[in-house]
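Every protein chain except one is present and positioned as in the full complex.
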């Protein structure tokens, strides 16, 4: 499966392939064989071409990984998102914290809250159906819902502001 | 509930009473209030009259308890066994390792093995029905079954040798 | 010797004190708040008593409750640790009135040194140099401005009633003087309930260097050399070491004498710390005295081999010091890193949660004074310090190498910590070289934070692959437990922290 790994500084195109117990990576940097074994909930011992790493996945932010004690912030994009971007849709876009806009056109199938509701970071906000898939959008920050600009059943264009959390 | 706590050297008669989050003990040694909080699977922080203990229950032998790092071997007898003993039946009796005899009269309802089987410590050996309760008897040691002296459906007297593990 | 001591504290310092008590054959009593029922100090103690709700104002700072427990359990002495009640004159007095021993200096010494202007006044009667400035809190703004002009700008305005950088202002020129005094007074009032401020000379390239002293009830006072504490952020120490890479033997001897004189001037008894500022010309000035055990005391323990808590307890029991000044021998080099539950990438905001995996460094020359365990929850109620890593080796370079190794080995998952931030400092060439000053963090902030977030391609690749594996696992296990739910959403749509889809 094709993926893109992004950090603030770098972007890597990779292809992951499960091979029995091992995971193979093909990347422009070369081919790598990974042996990943869980040693604790969310903590893995990883041997990548025999280099040894202890890697913990943060339970709160799963874009935050601890590699040999060092925090690494990264983003993992799968084929769907890569495809969307090829079509000119930016799947990742810096926005004001708490301002959620549609980065793909789609159908709002469900909104879980009303204005004034208090939501916690990670709580589901709404479902948007796009590319025949239903996507659950979670609250990026905790706060109170200040604005809901759409209704269930409404089709939205790319860029439409949907919810604002204050 | 009345219990008896036995070690090689001592025997204590106690009465346990749950009181909300606390456990009350009445014993000839006095009355005690226990605050028991689990800190890890099978490991408890216990405050008994404000004395602090860390107590681990061994997952393999639940007659073995680790108190502040020191292993303590003990036996906890409930009302049924205390009653049996009042009737003159000795529920606890030192025997050669691997020699299992009936310490209560009862009906053998199930034998799980045949002669020559290898069993591991803790594996169920047979079921005996007594006092309208079915009791599962586990292998006290690992080894090979040398002798089975009874059949399923047989009623046995107190002291009858049932199985020998060599 | 005492038979039973109550430790009126929590966290690593409670554990630290209890360890020595147990080594001395003394029973230890813990007190705990609601949030701390299963905290390490409760598990360690021989006895433990609840003293109130989770906020420290309702438990660890509530000295009626602490005294009630001390009487109930028949403790003969109370060790206050640092923070909480350790520098509370009233508490020290009440402990004594209740017929128990307060393990710390006499209440009068706490009082004298606790008030910064009173301490300055007291020090001006000695030969110990004090940073030039006002002798009393500012009353008349006009007089104050004249003093500031005499000292020469820039000057510092500081709170009389507390520390930690609150109520502190650097004033560059006469124009902004009045305005800055007003701000400092208001900040000081809201932080300490005491709006008094005073003026001090602002020193160039200052080093924060402190001396450990020990004084017994027989009037013997010795010092155990210095600790260099110039690595600070927001006026909070981060890394301390001994010996200081900045001072030489002659200066050490002079400052040691000044520290002893300081302790003598306030009739000090027990363990204490005299803090100095040393400028780039190697002129030193008395800054303040901390009348308690210091967070960074293990640094001194590791170079001198002396157990400071044991000395505190022996002194409190009335014993004379176990060594003379001439018998104090130091060897090698020690360095301490404070490990906080804070996120250095989010401006050191406190991080709470459950410690999922914990690996504490160990091995040669490696000590961790902490109070954490795997599976434990870090709550938002108290100081975010998880513990202190202290490394010793034969010389400074070896000690830094050891410290870097130990920090690399330190693994905490589930919460964010300052482990990697400390590593960034230890690796920094200016720190490596030695004579850094208190501006180190401010001057190198960007480099330090950049080295925290930089990762090479190998690390990014292995991190990405492991994240893929992890999500795959979660996805598969959720698929098998709930077919519908898993199909409803693409499992890679979770976006980065602050972005929408």
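Which chain is which? They are A, B and C, in the order written, and residues in each are numbered from 1.
Just so we're on the same page, a contact is a pair of C-beta atoms (placed from the backbone, for glycine too) under 8 Å apart; a residue touches a chain by one contact, two chains touch by 3 or more.
Bear in mind the structure is a predicted one, so any value in this text is a computation, not a measurement.
Considering the whole complex, the residue from C:20, C:134, C:185 or C:212 that touches the absent chain is C:20. Of the listed residues C:374, C:451 or C:475, the one in contact with the hidden chain in the full complex is C:374.
Within the whole complex, the absent chain has one touching residue among C:306, C:321, C:341 or C:425, and that is C:306.
Within the whole complex, the absent chain has one touching residue among C:134, C:212 or C:366, and that is C:366. Where chain B meets the chain that is not shown, the touching residues are 3, 5, 7-10, 12, 14, 16, 23, 25, 27, 29, 32, 34, 36, 38-44, 46, 48, 51, 53-78, 80-81, 91-95, 97, 99-104, 128, 133-138, 140-141, 162.
Panel shows chain C; residues 15-16, 19-20, 22-25, 44, 298, 301, 305-307, 329, 331-332, 358-360, 362-370, 373-374, 393-394, 398, 401-402, 404-405, 408-409 of it touch the chain omitted from the view.
Contact between chain A and the absent chain runs through residues 35, 37, 39-40, 45, 47, 50-52, 54.
In this text, only the chains that are shown with their structure count from here on.
With each centre defined as the average position of its C-alpha atoms, the distance from chain A to chain C rounds to 39 Å.
Averaging C-alpha coordinates per chain places the centre of chain B 51 Å away from that of chain C.
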